[in-house]
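What follows is a single structure, and I will ask about it in a moment.
Of the protein chains in this complex, all but one are displayed in their positions.
Chain nomenclature is as follows: A and B, assigned in order of appearance, with residue numbering initiated at 1 for each chain independently.
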Amino acid sequence: MLFVLFLTFVLVAFWLLLSWHFTPFVLGCGVASVALTLYLALRMKLVDEESQPLHLSVHIVGYWAWLAKEVVVSTWDVTRHVWSPNKRVHPRVITVEATPQTAFGLMLYANSMTLTPGTVCLDVTHEKIKAHALTEDAAASLESGEMGARIRRLGL
Amino acid sequence: MESILSIISALCIGLGIFLGITGAVGIVRLPNFFTRLHAASVTDSGCAFLILSGLMLQSGFSIPTLKLFFILVFLLITSPTASHALAKTALDCGADPTPPPYEER
Partner (left out) sequence: MISITSIYAGACLALLAIMGVTITRAIRGPSAFDRVMAVNMFGTKTVLLLSLLGFLSGRPDFLDISLVYALVNFLSTIAILRFFEGRTPTTTDNDTADTSVTTEE
């Protein structure tokens, strides 16, 4: 029920942000489309804690800051490789342990991995995550397992 | 104050454009699909973030800033998802992620 309320709130806020008109007709359209979206989401059983991350603690902000730093470092790494005149890249496929325990943690891990340039997540299971790394540095930073450990420390 | 914000936002936009060019060069120069995916990922995260942040600095606290923020959040959520879907589907369809080392060309 909490999830439904939260989703309703998000949808209403989104409609108001996009339309910014308060005539009865437009508001009526908004109510109708929010109701339809809610019905479809419930019918598809999409409303759960995976799509509505209400349980996240404030420590996620620290994780985002760390992730931003990682993105900057690896963007620089990939940029150097793209512009380097001798184009020797050594891509490889590596497998890392899936340290996060929850489905949301796994999703966060795989998405953070893919968002970081230089590494792309290929396949996720509950035990292993297969990833493709463009450079040695990207592979090394992924294999150190720091990202997974940080998500684990968030309690995910 | 105004001009300092303008300079910062111009720098953001310029750096974003540089990352965009990097990505474009990357997807032309890099040798196979999986490596090109990394170049596309540079533009998706870095370029979009910097350009949209530069525009946000220009518009101050207003509805356009909020909309830009939503666009940024959407891009930051959807672009890794699209990259992962691309990589996974390519792998399932039998593309080889680690061909032998490349020669310069």
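In this section, contacts are C-beta pairs under 8 Å (C-beta built on N, C-alpha and C of every residue); 3 or more make two chains touch, one makes a residue touch a chain.
Just so we're clear, the structure is a prediction, and the values are computed from it rather than from any experiment.
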| item | value |
| --- | --- |
| For the chain not depicted, the shown chains it touches | B |
| Missing-partner contacts on chain B, residue numbers | 3, 6, 9-10, 13-14, 16-17, 20-21, 23-25, 27-28, 32-33, 36-37, 40, 43-44, 47-48, 51-52, 55, 58-59, 63-64, 67-68, 70-71, 74-75, 78-79, 81-82, 85-86, 89-90, 92-96, 99 |
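Following the convention adopted for this analysis, only the chains that are shown with their structure count from here on.
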| item | value |
| --- | --- |
| Residues of chain B that touch chain A when the two form their complex | 19, 22-23, 25-26, 29-32, 34-35, 37-39, 41-42, 45-46, 63, 66-67, 70, 76-77, 79-81, 83-84, 87-88, 91, 97-98, 101-102, 104-105 |
| Chain A residues touching chain B - in the complex, by the definition given at the top | 14, 17-18, 20, 71, 75, 78-79, 82-83, 86-93, 110-112, 114-123, 132, 134 |
